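One structure is given below, encoded as structure tokens.
Entry: chain A
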Amino acid sequence: MKLDTKIPQGKLEEKWRNYQVKSKLINPANKKKLNVIVVGSGLSGAGAAATLAELGYDVQCFCYQDSARRAHSVAAQGGINAAKNYQHDGDSVWRMFYDTLKGGDFRSREANTYRLAELSAPLIDHFTQQGVPFAREYGGVLVNRSFGGVQVQRTFYARGQTGKQLLLAAYSQLSKMIRAKKVSMFPRKEMLDLVVIDGKAKGIIVRDLVSGDIQRYAADTVVLATGGYSRVFRLSTMAIGCNGSAIWKAHKKGAFFAAPSFTQIHPTALPQSSEAQSKLTLMSESLRNDGRIWVPLKKGDSRKANEIPEEERDYYLERRYPSFGNLAPRDIASRAAKERIDAGYGVGRLKNAVYLDFKHAIKQFGLETIKDRYGNLFTMYQKITGVDAYTKPMQISPAAHFSMGGLWVDYELMTTIPGLYAIGECNFSDHGANRLGANSLLQASVDGYFILPNTINNYLASEIKETTVDTDHPAFFEVEKEVKEYIQQILSIDGNKTVDHFHRELGKVMWQECAMSRNKTGLEKAITQINKIKESFWSDVKVTGHSLELNTELEKALRLADFIELGLLMCTDALEREESCGAHFREEYQTADGEAVRLDDQYAYVSAWEYSNGDFKLHKEELEFEFVKPTVRSYK
Partner candidate 1 sequence: MELFFRKSMIAVTGLFLCLFLIVHLSANCILLLPEEVARGLYNSYSTTLRENPLIKIVAYALYLSILLHVVYALLVSLRNKKAKPTKYAVNRSSENSTWASQNMGLLGAFILLFIVVHLANFWARIKLGMGDVVGTDALGNVDVYAVTSSLFHNIYYVIFYSFLMIPLGFHLHHGLKSAFKTLGFYHKAGLRLVAKIALIYAVIMSVGFGIIPLIVYFK
Partner candidate 2 sequence: MKVAFRIWRQDNPNEKGGFKEYQVDNLNADMSFLEALDHLNELLVLRNEKVVAFEYDCREGICGQCGVFINGRAHGPHDNVTTCQLHMRSFQDGETIVIEPWRAKSFPVIKDLIVDRSAFDRIIEQGGYISAKTGTAPEANAIPIGKEISDRAMDAAACIGCGACVATCKNSSAALFTSAKINHLNLLPQGQPEAYRRVIEMTAQMAKEGFGHCTFTGACEVECPEGISITNIAEMNARYFKAKIFS
């Protein structure tokens, strides 16, 4: 099967316009008759649901949380990039496009990435109009700051809670359309399967998380906006409820899964402090501007940080990357930390962290300046760890963060199942092998607000003539029955181990073998281990309570069952890609001094995996670089 990317003709700058000119339109009277299901109410889901409703479609929106306002877009701290060039520092759509493509190590499509940059500026206009209190100068204009990996200031922000403010704006707009009765909102309902009729996505099966009822919902098209799946590592910066189940079920129904193993590991999270830990909290990357990262020179040094003299400290980032030092990109900083920790130089109770020290910065700039710059972060650090980081160095550690991978989508954001779209973090589109800071909010919003509402019509125009499927169609009953049986199967195992136990096991394997650095032996071992975990899960897991009630253990079990299978695919993908690119670092493919070796002549493609009876079949979407020439990243 040849993957059709549907990239429009023309110059890079003209592609999106050319697309819009040629795509089919639907008259307002007909839009009312067309139903759209949106799964997820984050920035992309809520944005899409609200905008589609404004356009006149009949929208049903689902989320597993108690309110649409909780989606994990809320947690993005840093900001959102846009090529506004307000700072007059030479920024442009082209430069932003190039930075994004380069940041992704040339493993994404030119056309998509360009469109992302192109639509960034109107997005800031949109959010300002929706009441997002972006940071401003005294004169009343918007402020920008710079972010990792770029030389211009193009990041817009709202204190340390940009994601929250954007999400609340999207939720507001969604609320407006709920009041207008154009969107029916279904919180506390989790999608458990997709219904495909005659090859087209026609509905979903959900579980009402309060009553436990299994329910059928039909529509002319289904949009998945279910976010990232880094909880496959268990310990991640994701919300606890974040999961890959919706896209995994879609994958099993025929949607290809692209670049599943591309996961960004964030270098500055708080370390795990106990086996029971459920979550790794992110500390803003900005700390690396003034903090110096080090570990003791002596293996297993048990002295307190402040007792270790200067000459016995190893500032390993400064040592290895003299020009970028502590500001080396995320993947490099994470990998370097893991290297030291694995070699036995880690610090902290579990020897799993490195120090981030502000001693020198405080000496140089004064305590007040540092307080002014990072006060809220130091307070947050103290809240969580109980340690005063002005007097003792922080302990940080890498954590699984963003999933670049996701369902394969074409230029229209449609998956390989006609009528099924994937938007936001749950698709694989613009970030390639590594995402630039402050680009995730951008991609989620642009997908939901601007792109999907302009591409969905191209599909729905041909659906008007089709007879509308309703939930009494036999296909719905069939999938509903499967879902019910599947739930009963999990409940009936009645083993002797908890869901969390298996999640911890899976997380350990994934973190060890499929995170910052990977190798053939490790990945093969991981696949064997995950298969064992899977087998053990299906024979030993214990879930108490029953299906027809609010049952949080059952929810966790259903999500984990999918994570286990997704973990297998991630390892398979990482194993297949015998090169190092972006966040994907294969130890066999590095230079003598430990830098990534990317192999463009063999691997300049997007791996799109097809599910076939428990096996994964690779399809390649060759990446053509028509307008830019891939270069080698160097941060020495």
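The candidate set was assembled so that all candidates are chains of the complex that A comes from, given by their letters.
We take it that contacts are C-beta pairs under 8 Å (C-beta built on N, C-alpha and C of every residue); 3 or more make two chains touch, one makes a residue touch a chain; residues count from 1.
Everything numeric here is computed off the predicted structure, so don't read it as measured data.
In the assembled complex, chain A touches candidate 2, while the other choices in 1 or 2 stay out of touch.
Contact residues of chain A toward candidate 2 in the complex are 47, 50-51, 54, 65-72, 74-75, 84, 86, 122, 124-126, 128-131, 133-142, 158-159, 161, 164-165, 168, 171-173, 175-176, 178-179, 185, 187, 210, 237, 239-241, 273-274, 276-279, 281-282, 349, 383-386, 449-450, 453, 496, 498-501, 542-545, 549-550, 552-553.
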